[in-house]
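A single protein chain has been omitted; all remaining protein chains appear in their positions.
Should a chain be cited, it is by its letter among A, B and C, assigned in written order, with residues numbered from 1 in that chain.
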């Protein structure tokens, strides 16, 4: 894995002043030059899944056609190359997050990672009446596993509320909620509907003061802003590869070695054992204990290549670029669609990557369909955060999300499409 | 997905007499032309992971660069293309196994599939004293999950034994073991150490007569012989994509719709819900209920392309070719390494895909290392079947596995390497 | 923007803006909520059914996309006087004809919400 820290921006992707140039960046993503359905592609749904760089596919191809074998178990050259590829990728991904590779569990997705925390840590540590605290804005993947395990253990699930009107998460309620002495606080780093960045350092401090652990769903943060996991204060940190430009399969969970050591594996099988007898098995230690079955070497290599590229772009530069895009959206949206109710903070600097809104005039699905006529791809629905929509009494919302490759032309097309929609629905 | 049933063999891959020509087949697998460590590659470890065809990588590339979006949830053209790609792939894979797409749960691996059966079906159906019956030869992935759930439910795990000397699974013991009235019989379709094909029809009959279900681990069968799941008599059938030429991530579980409908999901999150409130959730129906999180569209597409290719080769033809290769191994091995103890049946027609053996003279790891000097890649160890090795009192075994692309040159190199090893160790 | 007028033609928009049969019934034989998960489309549908198994009245209250609300408005216009069996035999083509447009696969569920909820209501009425 080549590791290039973009301290001096690589001019391939940057303007002379060091800012990211999305037009240059687009060259790295072949799909952006295609015309799905005969229309140019204005992809504004990277929060659902990012587009894949050529580089990532090339890395996968190269690995599969030069080094492919079952990692970890081979006594021959190719198997060693496969092991080096897989473990090298893990090391690169760990470095991206500033954590030791020995603490990075490689899994199939963020969903799997969050389920692992809830089911393994939860089952071992939650007792009757214990409290798990989440926000009302959580993605289903960071909500339902906690619903399930608190029910199973007879523990309580409590909520940090959102403001019913603005949609902002009321973090100041933590002061009183913390008195419930939760054992776990589970929050998204960036809400996939509100776009808001959680004040993790403060939450961690509050959590740790009462002995709670902090589990962070990092899905919407990791591709949009610099994330050094140790600096977040998290005890568990989960992410998905496909939101970063890796393949669909792939994701991970970071936790301190001591925490991992105390956790029982949930999935059992090959590659995670120390020794097996007919009636019992002893599991291995470290991250491998949670990685049952054949490791997803090509998925890990894809993600490592995606990390390389994000670092070449520069994560500060990505964040700055996206903030500029979001500023424009927050500024122009109320002009183009006056009845749009923007969910979450009005200040772009409190956001990362996305803006969701709802309109009484035009339902989100109709909007998405009309935008699609101009090749503008946005998401409509609950975005896997149905309770949040109920709290806000919003039937469904339209979500625009941005990426390093988002240009002003994309936003021009978005606003033109919004005007179309208004024309249609105002009749 | 193009579906071509190779009734008249496609001459691209076949000899004039309709048999598979492995030399032609090799052209489909770029890695086979490479020279890892400067030596030609004689890959005899396809049972661990198959090599990937160009076609599979091309299908992934094409999908990612023309249709990539989050399937299932999009109201725009590209998302519809992604959904079509994913669901089309599911349909193609289901067709490969001759099952309805609505009964094929797409998961990350066979390990995940078998864990799902044990944990979901097992948790709902096993009671104190109930019996689960497995063989002593099971892969850890079809053993440890049953160890775990029987322990949790206070049920009993019982074993169909192997013959300590020949290593053959003593299926005739089923006559008496069935009197234990097991609730579940879980067996490998083809043993990944013994190579033996399980008599599934008879096992299914015996199982169903006492009301037991049959869970089949198909990992080592699906790429090596024709498998029509309904004809096996299985109630659950699990497989892994990477053993078939797909990507690492990917695998599936087939079960009848009624069985799936009764099972609770194990992993929870997005895309598997019907509706979610703050404190509870209602799960969706069908296969999707077990597929939490973003679907692995590129993995499914890779596997569908792998199925296409296997069908072009012809699964009868693959099986016939591999049987010829195995016949030669069984015939020549005792000549070249007289102290080799072959594990499992001596008749190639009772096997699929592989031969494992142990030698007192040369430990399997030493053998693998010496073979590697000639570029011959075989596996040494327990092959994730440690209890079997203990039953057979074999410290570890060497496993040679074949594939559509295995040639006589590969076996020539194998035997030359075995002679090298004998020279070294006989001194 | 070719084709847009297809799906969002004036007739559909009219039914969306001012759905027919909006409201509630005094003494419905059956009330049922229909929802599109992942969508937010929701309708509360009520049927009045005669002893002979004929729909005599229908009303609904709903919220959601134009296609779901127009689809429900259009189908409810068709229900009165039809027998339960007749309604059960209606399928997707009938709704598409009412809408006067072929709806893409991602929106089929929206278009069918009204019909499917009606059919579920009939089924649950019969299983009473």
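Methods note: a residue touches a chain if its C-beta (ideal position, glycine included) is under 8 Å from a C-beta of that chain, and two chains touch if they have at least 3 such contacts.
These numbers were taken from a predicted model, which means no experiment stands behind them.
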| item | value |
| --- | --- |
| In the full complex, displayed partners of the excluded chain | A, B |
| Chain not shown: contacting residue from A:80, A:102, A:166 or A:350 | A:80 |
| Interface residues of subunit B (partner: the chain not displayed) | 363-366, 369-370, 373-374, 381-382, 389, 394-396, 420, 424-425, 427 |
| For subunit A, the residues touching the chain missing from this view | 72-75, 79-80, 83-84, 273-275, 284 |
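Here is the rule we use: only the chains that are shown with their structure count from here on.
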| item | value |
| --- | --- |
| Where subunit B and subunit C are represented by their mean Cα positions, the distance between them in whole Å | 47 |
| Whole-Å separation of chain centres (CA-atom averages), subunit A against subunit C | 38 |
| Subunit A and subunit B: spacing of chain centres that average the CA atoms, whole Å | 32 |
| Sites on subunit B at which at least two other chains make contact | 73-75, 79, 273, 275 |
| Where subunit C touches two or more other chains at once, by residue number | 38, 104, 107 |
